[in-house]
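Omission of a single protein chain aside, the complex is shown with its protein chains in their original locations.
Right after this comes chain A.
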Amino acid sequence: MAVVGHWRSAARTHAGKVRERNEDAFLECPEQGLWVVADGMGGHQGGDIASQMIVASLAELPLHGNFDDRLIGIRRCLHWLNRRLGQELTVNAGRQDSIIGSTVVALLMEENRAACVWAGDSRCYLWRGQRLYQLSRDHSLQQQLIDERQMNARQARAHPGGHALTRAVGAAEQLTLEVLELEVFAGDAFLLCSDGLYQGLSSDALGHALSLALPAMALKRLFDDALRGAARDNLTAVVIRG
């Protein structure tokens, strides 16, 4: 577990019980106030390449500059990766399904400022005042059905292809990132995770885990709970606590 200043964090990824490959990746950088989860697009060749490129590139971003500069740096880096994965990859004639992409959710923190940047269905949760808030809104067909056709979550989940992403790094020529800035309070806990983790767990289970005092304990609880289930997908979580 990493401890820096007043931020402690813990991170883990697991292939799950079914998949042979782990296409998730994380970055845990408490010294830089930066944490990332990326989930390579399943079914496509090289999903792990995409998620690994994201965490490796974000890890190399310059440390100098103020919060706003660094936030711009993260966004610029993700736009570049979108181009690199979408337009610059060499395609083998035998493999036409050559879309390589990944979700991303990144959390940047400095003193009492935080910014969450995301594309896709990897999520950022905030545990504050004994309540769980989902800070990121999924870029998925499911979420689109809820927003645009007023379906409830259960109906949307039953929709065939509801898991399909509407945004991801590398998926389309233009990437639109979503950014949420917020003020951080003492006692806040954050969770970044891939869908493989949150899909097997109720909000109550997420909340209970995040209420634990240490990130490592929260992480253990999350994985113990998730791995008791089917764990069909890769699962990744990063817990950050003040």
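Keep in mind that, in the parts below, a residue touches a chain if its C-beta (ideal position, glycine included) is under 8 Å from a C-beta of that chain, and two chains touch if they have at least 3 such contacts; residues count from 1.
What we mean here is this: contacts and distances are computed from a predicted model.
Hidden chain, UniProt protein name from the list "Serine/threonine protein kinase", "ABC-2 type transport system ATP-binding protein", "Cytochrome P450" or "ABC transporter permease subunit": "Serine/threonine protein kinase".
Checked against the hidden chain, the listed residues A:90, A:130 or A:152 yield one contact partner: A:90. Of the listed residues A:25, A:115 or A:212, the one in contact with the hidden chain in the full complex is A:25.
Residues touching the missing chain, restricted to chain A, are 2, 11-15, 19-32, 45-46, 48-49, 52-53, 55-56, 59-60, 76, 79-80, 83-84, 87-95, 98, 100, 173, 236 (touch as defined at the top).
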